[in-house]
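First up is the structure itself, then whatever we jot down about it.
Removed: one protein chain of the complex. Kept in place: all other protein chains.
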Amino acid sequence: MTQTLTRTLPCLMGSAAILAASFAAPAQAAWTGGDDQPTSPLACDASTVAPDAGSYNGGTVTGAQPSDTLRVVDVPKLVGIGYFNATSAGVAEAAAELDGVEATTDGPAQANIDDQITLIDNYITSGVGGILYAANDPVAIAPVLRKALEAGIHVVGYDSDAEPDARQWFVNPAQFNGVAKTLMDELAQQIGADGSFAIVTSTFTTPNQARWIAEMDAYQAKCYPEMEWLETVEAQEDNILSFNQAMTLINKYGEDMDGLVGMTSVATPAAAEAVTQADLCGEVSVMGLATPNAIRPYIKSGCMEDAVLWNPVDMGYAALHVLKAAVDGTLEPGAAEVEAGRLGTLQIINGSEVLLGAPTVFNAENVDDFDF
Amino acid sequence: MLRRHTHEAVLALVTLLAILVLSLQSDQFLSVANLLNQGRLMTEVALVALVMTFVIASGGIDLSVGSIMGLSAILLGTFWDGFGLPLPLAMLAVLVVGTVCGLFNGIIIVHFGMPPLIATLGTLALYRGLAEGISQARSVRGWPEWFARLGQGDWLGLPVQVWILLAALALAGAILGFTRWGRTVYAIGASETAARFSGLPVDATKLAIYAVSGFASALAALIFVARVSTTRSDMGTGLELDVITAVVLGGTSIFGGRGTILGTALGLILVQVLENGLSLAGVKGDGTIVLIGVVLIATLLVSTLTERRARA
Amino acid sequence: MTDLSQDAAAPRTGPIRRILRDYGHELLVVAAIIALLVVVGAINPRFVSARNMTSVFSGNAYIAVAAIGMTMIIVTRNIDLSVGALIGVLATVSGTLAVSGAPIWVAWVAPILCGALINAVTGLLVAYAGIPSIVVTLGMMAILQGGLISVTGGAWISDLPPEFLLAKMKVMGLPMPLVWAVALTVLAAAWMRLTPYGRSLYLIGGNAEAARAVGIPVRRRIVEVFMIHGAFAGLATLLFATQLQVIQSTTPPNLELLIITAAVIGGVSILGGTGTVIGASLAAVLFAAIGSALIFVNVSAYWLRAFIGVLILVTVLFDVMRRRRETRQKGH
């Protein structure tokens, strides 16, 4: 009897610990974006303030050696997800267009800061002429990028920035507050200004997602005070986990939840799948950031109205063009715009950020026009 | 001599071969600057691997090192930025916490008799969970210049952490090879019962090994934070696998009783040389991972078969 | 000497005690699941709604299936760190075949066969070359993980034919993953309990030397067990990769640790020779229930891992103490 008792204890204790902690731990802390930066929600109406070009705050490259062919390495956060496959396709496209540019993509298998740093370090040693990166951590990656600048290597970021002085330029797909506004406006249109919603994100530490959520929080408080933000859950950059988390949210809130927002290109289609499998299409709206290929079936089936994203192919394409311009000297500190091949002229904001443009909204009308 | 160190000999040969082949592939590979830089990059893994050699040679294993590293990094930020401790004091406190985490592993292994693999699998989750829970996803940045030098600066022409690494290497090599404690570690790994019946301090030694493993992980965390100048709760994820790969590649028997610091050093060098050299030669990261896996299995295969033949 | 009265006095273990002893750990996990359902259900009744129960019981089905094979491996006193990477490779194999126009059954059978074949290599290295399984599978993990990304370049497989998506199908209103996990668990448990072949795994893990002496071809059997484990990884892949319309070429981080943890919490001893697959499957359900419960009771997911860690430590601690007491009993 005592034997059974001692066997029963561990699991009971485990369950008890969970329950105890459920009262002790707060469901979520206030959203800070992970970096304690202030939020700057845009105006609620469609009025836009022209972004400020500002004065150059990027880094400078020293001792660059001009050479016939420019060898460029593109280091995304990780390889193996559709989003970064698309950016590297854009880089390759630009490399084919530009004269004397060779570009390769090489990234860590997991979104690991140390692996990414080591990789970049090795490419510095091997003597590339330019580095494109999407940072896993803005601060952690900075020292190695500064080292690259000192070694005469041109450095341009895209998607996720590093500290400004650690790179020359950054191709900003969309401003944080702009993305937040687009997402919240689209959401409000679908679930109403008094609807309730939950969010599935990658991790609370992922810089871009954390900032978007912080901006959404601020924008919602300002423009849609009646909306109810139910909760936010983590699901890594993983399909299955995202699906399970979305499903649990649906089960937990049932009809009390009007919308689900996916903050990653992985989470959004997984959330749509969960809503489809729960037979709640039309009752729970799915919104979020997603690539068109991944959400096409759900838009076609009518389970999803639209999703928001910039074109990652364009982003990779622009990043290499910006790098080439910096190498050639056609883009210099203080410039207000830059030429980027088929994308035309791109605006420069916040000192050293190249703005890709407003995010695209994919819906039933235009989703077939894209392939990434 | 050779019979006892077959594995190290095989490994040295493989390493030399790798260096030779890779130096033909890239001019930068054998440059002083590159080699020093590799020393900087491998310090964290190497520090933990040196102590892991003791852990594995004593018949144990410690899967929680990566999580202790993450927890230490987060606590450094919390102590310094959150509690406002002076940074040197915060560093000291983190080293103490790391040691205590290791000691906790030791206690549940020694006094409660849990298998090390499972005990540290549990604390792997526990310590990482604590790191995530305590940090609440916040990073601490803005470290003072002198602290950053620990991970980014040079001293007398060598990267600062390479000095630490060299000192640790000499110390670990001397202790395992030439002291009473080293002998005790081997004896425990070969037969814990016999070591106990010979009056050797078995429990104290095992506790100390796990505690030092925690200490090394915390030290690695300090260096890593200084190198990347931020703290994150996911720091050190997967570190345990890199460390165990290097140690096992270095010839330390996973069953205990055998292994040398020289072997571990060679294992570390071989892995680093492959990662760096292949990258310089234009092989992508994923190809390198495959090759390290192949080298790990092949080296152990060769040395097992050689030994088996020598014994027959 | 022979005396009937003495014979009658021979100590016996009653059937109830026997079940408690043989399946105590499994009953315990069941008790924990029920406790969790009752308590969280009381806080939020939606937790025990039919739909959420379906998610809880089928959401981790692939982990349960993979943990069946892992249990067999651990019972023979080995371990497999490469199973997470293997599932990633098998998912890509299966998905590539499915979109290539091959018959669907080929896409379903291929991962099972490939899993067995790849693990045959691991098994051969462990059994015949004598390299410890933890080392071989550490190497295999690197090879499979790196190899997969090298070959696919990280591309996703999309546009999977709907008839391929096994995990979305239902049998008598029950989701396929749940049906599979239950069926495979029952089959594997019966096989390990009721066939001499299944019992031989316990003999090998309990004492390999003695197993050899009673005529079991230990080396060959270890290779076979690795192959069976590979086939279960293939089956797990089918449930894992067909839940959504795309297949990612990476698997959830630390998937292998999750599978090993399920086996361990389910009662398999890392020292070999004990444990059942039922416990492992139940532990997978317990994980799913905990993950879901955390959301229902509004606990920050930040602490999830700390809980799992405590759960492992407490489970194993009590197991160790029980063993100690059992061995001490002989000296009473």
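Worth pointing out:
We just call them A, B and C in the order they show up, numbering each chain from 1.
FYI, a residue touches a chain if its C-beta (ideal position, glycine included) is under 8 Å from a C-beta of that chain, and two chains touch if they have at least 3 such contacts.
Going forward, contacts and distances are computed from a predicted model.
Missing chain, UniProt name from the options "Nucleoside ABC transporter membrane protein", "Cytochrome c oxidase subunit 1", "Heme exporter protein B" or "Rhamnose transport system ATP-binding protein": "Rhamnose transport system ATP-binding protein". Looking at the complete complex, one finds that the omitted chain is in touch with B, C. For the chain left out of this panel, the touching residue among C:Ala42, C:Ala102, C:Leu174 or C:Ala210 is C:Ala210. Checked against the hidden chain, the listed residues B:Ala187, B:Leu239 or B:Leu268 yield one contact partner: B:Ala187. Within the complete assembly, C:Gly273 is the residue of C:Pro132, C:Pro177 or C:Gly273 that touches the hidden chain. Although one chain is not drawn, its touching partners on chain C can still be listed: residues 1-3, 6-7, 9-13, 18, 21, 190, 193-196, 199-200, 202-203, 206-207, 209-217, 269, 273-274, 326-327, 329-332. Listed here are the chain B residues that touch the chain not shown: 178-184, 186-187, 190-191, 193-201, 257-258, 312.
By definition in this document, only the chains that are shown with their structure count from here on.
Taken pairwise by the contact criterion, the protein chains are fully connected, each one touching every other. Which two chains touch most often is answered by the contact tally, and the pair is A-C. Per-chain CA centroids place chain A at a distance of 34 Å from chain B.
Shown for chain A are the residues that touch two or more other chains, namely 25, 79, 109-110, 204. Shared interface positions of chain B, defined as residues touching 2 or more other chains, are 133, 136-137, 237, 284-286, 289. Residues 25, 29, 32, 34-36, 79, 104, 106-110, 112-115, 117-119, 121-123, 125-127, 137, 139-143, 203-205, 210 of chain A are the ones that touch chain B when the two sit in their complex.
Those residues of chain B that touch chain A in the shared complex are 26, 28, 31, 33-34, 37, 41, 44, 133, 135-139, 141, 148, 152, 224, 227-230, 232-235, 237-238, 275-276, 279-280, 282, 284-286, 289. Partner chain C is touched in their complex by these residues of chain A: 3-4, 6-15, 17-19, 21-22, 25-28, 79-82, 84-85, 109-110, 204, 231, 233-234, 236, 238-241, 243-245, 247-254, 266, 269-270, 273, 277-278, 293-294, 297.
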